[in-house]
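The block that comes next holds chain A.
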Amino acid sequence: MAEFEPKIVAFVCNWCTYAGADLTGTSRIKYASNVRIIRFPCTGRIDYMLLLKAFDEGADGIIVSGCHPNDCHYTSGNFHARRRWIMFRSLCDFTGINTERIKFSWVSAAEGAKWAAIVNATVTSIRELGPYTEYKKVAKYPEKEVTHG
Partner candidate 1 sequence: MSKIGVFVCHCGENISATVDCAKVAETAGNYDGVAFSVDYKYMCSDPGQNLIKSAIKEKGLTGVVVASCSPRMHEPTFRKACAEAGLNPFMCEMANLREHCSWVHEKGEATTEKAIDLVRILVEKVKYNHSLNEIKVPVTKTALVIGGGIAGIQASLDIANTGHKVILIEKDPSIGGHMSQLSETFPTLDCSQCILTPRMVEVAQHPNITLYTYAELESLEGFIGNFKAKIRRKSKSIDEKLCTGCGQCTTKCPVKKIPSEFNEGLGKRTAIYVPFPQAVPNKPVIDRINCTYYIKGKCKVCEIVCPTKAIRFDQEDQIMEVEVGAIVIATGFTVKQPDFFPEYGYGKYPDVITGLQFERLASASGPTLGEIRRPSDDKVPEKIVFLACAGSRDPAKGIPYCSKICCMYIAKHAMLYQHKVHGGKSYVFYMDIRAGGKQYEEFVRRAIEDDGVNYVRGRVSRIYEKNGKLIVNGVDTLLNAMPVEIEADMVVLATAGIANEGAEELAQKLHISYDPYKFFAEAHPKLKPVETNTAGIFLAGACQAPRDIPESVAMASGAAVKVAGLFSQDELTREPIIAVVNRQAPPVYSSCVGCFLCVSACPYQAIEKEEIKNRNGELIKLIAKVNPGLCQGCGTCVAFCRTKSIDIQGYTHEQMYTEVMALLNEY
Partner candidate 2 sequence: MTLGFYPGCSLKGSSREYSESVLAVSKAFDINLEEIKDWNCCGATAAHNMNKELSLALPARILSLAEKQGLTEIVVPCAACYSRLTVTKHELSKDATLKAAVTEANGLEYTGSVSVLNIVQFLDKYITPNLENRVVKPFDHKVACYYGCLLVRPHEILKFDREEDPQSLDVLMLKAGATPIDWAFKTECCGAGLSVSRTSSVGRLSGKIIGDAKDRGAVAVIVACPMCHSNLDMRRDAINSYLGEKIDIPVLYITQAIGLALGLDRKALGLQRHFVKVTV
């Protein structure tokens, strides 16, 4: 069987990380293709329930990324987001959800290389962790999909 290829969903803001990932492309920096980006206007828009939905539907890892503190296009969306992440991540940890599978980062529009590095590091660590079978099991995720490689 081929090496396990994790499914990774990235929730990113439009102004910093999405643009940063554009720069990764413009700079032709290569990174692992396991990640799929979903664009939000701002990290402040990212609903924590969507992260749980991603795990429900079979994601093995999640990246949440936006503008560095003070750099938010909307002034403070990322500050609000940060406070929510602090609490949400702690609650996940408390309920036993594997928080190593959710990577939070700040990637600015100028940090194309950082985006590639974040994706690669996430893919590597999730690959080591293996498929998120615990969650998939309770999500009654079809068995054949779990072993998909």
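Note that a contact is a pair of C-beta atoms (placed from the backbone, for glycine too) under 8 Å apart; a residue touches a chain by one contact, two chains touch by 3 or more; residues count from 1.
Regarding candidate selection, all candidates are chains of the complex that A comes from, given by their letters.
None of these values were measured; they are calculated from a predicted model.
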Of the candidates 1 or 2, report the single one touching chain A in this complex.
1
For the complex, which residues does chain A have touching candidate 1?
5, 7, 9, 14-16, 18-19, 21-26, 28-31, 33, 36-42, 44-48, 50, 53-54, 57-59, 70-77, 80-81, 84, 108-111, 116, 145, 148
